[in-house]
Every structure is written in C-alpha cells, then in structure tokens.
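Only a single protein chain was left out; the remaining protein chains are all shown in position.
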Amino acid sequence: MGAWGFVSLAYGIVYGAIVVYWLFLKRRFRQVETELNRLRASEATRSDDKS
Amino acid sequence: MDLLTQTYLLLRKDLLLELRRRDSLLTMFFFGTLLLFVFHFSFDLPPDKVAEMAPALLWLAFLFTGTLGLAQLFQAERENHCLDALLLSPLDRGALFLAKTIFNLILMLLVELVVIPLFWILFNLSAWNLLPQLFLVILLGTIGFCVLGTIMSALTLRARARELLLPLVLFPLMIPVILATIRCMESVLRNGEFGEALSWLKLLVGFDVIFITVGILIFDWVIES
Amino acid sequence: MRLTINKLAKAYGFLWALRDVNLDLPPSAFVALLGPNGAGKTTLLKLLAGLIAPTAGSIQVDGTTMTANNAAVRRQIGFLAPADHLYENLTVWENLRFFASLYERNDRAVDIESALEAVGLAQRRDEFVANLSSGLKCRVSIAKWQLLQPGLLLLDEPYGVLDGNGVDLLEGFLRSHCQQGHIVIMASHHVSRALKLCNRAVILHRGKLSFDETKRQPWPSFAQAFDEFLPHGESWTS
Partner (left out) sequence: MTQSIETAKKRKGILGGLALVAVAIGLYWSLAIAPPDAYQGEVQRIMYLHLPSILTAYLSYFLVFVGSGMYLWKREKRDDLLAHAAAELGVLFTALTIIEGSIWGKPTWGVWWTWDARLTLTAILLLIYAGYLMLRSLIDDENRAASAAAILGIIGFLDIPLIHMSVYWWRTLHQPPSILRPDKAPWENVHPAMLTALTISFVAFLLLYFYLLSLRYRVGEMRHEIKALRVERGA
C-alpha cells in the first residue's frame, strides 16, 4: 500500500464513521420525534375532551 | 460530632464485623497466595529474572485481591438495608468514605504483610533489607487504590453486574498508581534507593492527596446516587 | 416538633408515586397513614426519612427545609423498619450502642440496659441479631428508637411480625412517644388498630391525599372515605 493508500484509508474510515454515526443519529432523531409528536397529539385530544 | 469520631465509630463496627466472619480477609489472603503460585507456574522465571519481574507480579496480585475486597466492601450495608439506616442517621458522608477506605486499606495491608515475605521465600529473593522501602511504596499505592476503589465501589453499588463493572471503571483510572508503584518498586529493587523514581513517588503522593480530598467532598453525592 | 409538607411530589420513571401532597402536623400529632397497596405510603415515608429526594415540593422540620446533608434535621427523624436496619452479625447490645453513639444520644450502658429491659430482651443482649426471629428484631428496633427519641418517628407496617405482647409494647411506646410532643406517622393495613392509636387519619389514594381529618367520635366522614377508597379492607369498627 502506497502513501496515498494510507491517507485515503484514514480519511475514508474517519469520514465514513462520522457519516454512519450521523445517519444513525438522524434515524434515532426521527424515531424519537415521531413518538413525541404522537404523544403530544394525543395529549391535545385528551385535554380537548376534558374541556 | 466531628468527622474523625464518626469515622472511628464506623471503622470499629466494620472491623468488629470482619473479626467475626473474616470473609473478606481470608478470601483475599488465599486469592493473593494463589496468584503467586499461578504466576510462578505460568512465567517459570529463572532466578536472575525474578527480581526484575517481582514489582509487576506483586502489584498485580495486590490489585486483583484488592478488587475482590472492594466488591465485598458494602456487603454488610446491603444486608437488612443497613445503608439506609446509616443514611438516616446524622452521619457525615465523608466519614463513611474515610471509614470504608481505611477498612479496605487495613485488609489489603494485612494481606500484603503476609504475601510479600511469602513471595520472597517462594522466589528465593535475597534483598530482605529493602523490604521497608518497598512497604512504603506499597502503602502509598494501596492508599491510592483504596481511595478511588471505595468511591467506585459505592458508585456501582446499585448497578447491574456491579462486580464486573467495578474493575472496568476502576482500572483505567488507576493507571497512574499502577505505573508509579511498579516503577518505584523497580528502582528500589535495582538500586536500593528511589533515585530518579522520586518523581514517581511524588506523583503517587499527589494522587493520594487529591483523591482523598475529592472523596470527602463528593461522597455525599456518591452515596446518594 | 412541627412538620410541614408542601406540594410534595415524587415520580419513579414513568409514574407519579406521589403528587401534590400537603400536610401540616403540630406537635404530638399521631397520624394513621392509610391507603391501598401502591397508593404511595412507603414513598411518602421514605421522602420524609430523607432516603429519597422529592421530584418537587419541600418538607420542613421546625421551619428548616430538609436537604440531603442537613445532619441536624436528620438527627430528628427516625424510621422504624420492623425487622430491618440492624447489623446481623453484631449482637443486640452492639447494634444499640453503635446507633446510639452515631446519634450521640443515650449511649451510656445504663440507658441501653433499661431500653432492652423495656422490650423484654435484657436476657438476650449478647445474642447476634441474625439469631433472632423477626418479631424479636422488631423489638430491638423499638428499643433503638426508644433510645434515640426522634422528634418525628415513621413506621411502615409494624404489626406484621409482632406477637400480642410485642404489639402491646409497641403501642405503649408510641403513645408515650407521642405524648412527649413528638410526631408519629404510621402506615398500616391494620386499620382498626391504627385508628385506635392515632389522633389524625390520612388516606392516600393513587398518590394523592384524598382524606385528612382529626379524629372524632363518631366519624361518618371517615367511614365514607374508607368505604370509597378501601372497600376491601378489614372492618375498622371493632
């Protein structure tokens, strides 16, 4: 493996890992956000029922 | 009532309990001795290499035995919710920290007092005159271990798999103590004096002082967590 | 001793164990804390003992707000756990002396001796707690709090393990303790016994105080609240 080989390996792994982590985080973010919105929506209907 | 009186009361209670059962002390002692045998079989050291390897072997043996003791440290308090009884009382949490640290220190020192001469006999070492200096180093190292070990033991008290978690969080933090103790012991065994290892000795003292202070200050939060 | 509880609330994970509890207890109050299982009785006692921190609200003892590290307040609070809070491998005597010295109260040998005498354990002072039955352990606990004289004494279902004699001992101790101006709060399912002792009854229902009145005779409002919230409990009019 030449010098550029090592360099591209390092850059590839680092940015690859960051992108994977970012995608993973995005997915978690979206899941949690949907769950939260669902809960909020049902909360709103419940308080409507009361009034 | 001041910190030291409370520490004394708690320590007396722990020692009394240990004197009755000797659970921790006996297991630690046998485990330490066992490790010496295992090391001997697995390394099969030639006599001239023993003095070189002795510090690392001894200190590793103490580290593992100490961890065994730490896992048992709050055992009496776990039975019958006695920890609650202590937390209920007007007790300074710093005293609890000091008492437990000193208690584990006493156990480890007792084990070390037996295991080191045993090591000298088993491995045919001749440098008996260096033992006082070695004990000093080991004392400082053991204090550092017990101080941080007590904090971590209390921290993992309510965790799942706490016996496994304890060494996992404790050992990386112990790196300065491990390195400093082994280097000091090496220097003493090789040159008969601390020499350039003196800065290691200072590091060891610094570690002890820093974490004793931190421990007394934050044990409030440690034990309530 | 005056105890003021202000909008106290505690959540465990997803659930409110206790919500918006207000209570103001004058000296010599003897409170029967009633409620079905899971109503939050133990949570309230633990909060008062300072063993857990409230999610919201405050507890004041004689005007001082209780915090985790206030030793002066903690010295005032006792928690009688029937067969708990004793070291198994210490003798009865050693347990009492240890706790008395921690509280710096009545830790002389004569005091401990007379406390043991009072609960009928003077003969067994040198036995290990591990060898005692749970009824006898409870008696040791009674002796312990008799020595420590807490301004606020909390009890969580003390009747389960005691024999008839022990119950008499406990009730005698609680009565005299209360008469000295101390506050006693007792959670129990033995409603008739608790009602006889208390001078105030409190019902917890799903984490909220649903009833809080001083005792009188007859007591129709309690009867109504009792039937509403504890319909399957034992009969309390005995």
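Think of it as A, B and C in the order they're written, each chain with its own count starting at 1.
Basically, contacts are C-beta pairs under 8 Å (C-beta built on N, C-alpha and C of every residue); 3 or more make two chains touch, one makes a residue touch a chain.
Model, not experiment: these values are computed from the prediction.
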item: Contacts of the hidden chain among displayed chains; value: A, B, C
item: Hidden-chain contact residue, picked from the options B:4, B:26 or B:210; value: B:210
item: Residues of chain C (touch criterion as defined above) contacting the omitted chain; value: 11-16, 19, 53, 206-207
item: Absent chain, residues of chain B that touch it; value: 148, 151-152, 155-156, 158-162, 165, 168-169, 171-173, 175-176, 179-180, 183, 196, 199-200, 203, 206-207, 210-211, 214, 218, 221-222, 224-225
item: Footprint left on chain A by the chain that the document does not show; value: 1, 3-4, 6-7, 9-11, 13-15, 17-18, 21-22, 25-26, 28-29, 32-33, 35-36, 39-40, 43
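Simple rule for what comes next: only the chains that are shown with their structure count from here on.
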item: Whole-Å gap between the CA centroids of chain A and chain B; value: 44
item: Averaged-CA centre spacing for the pair chain C and chain A, given as whole angstrom; value: 50
item: Chain centre separation (chain B, chain C; CA means) in Å; value: 40
item: Complex interface listing, chain B residues touching chain C; value: 1, 6, 9, 13, 16-17, 20-21, 76, 79-82, 84-93, 220, 224
item: Residues on chain C engaged by chain B in the complex (per definition of touch); value: 49-51, 53, 68-69, 71-72, 74-75, 77-79, 81, 83-90, 94, 98-99, 101-104
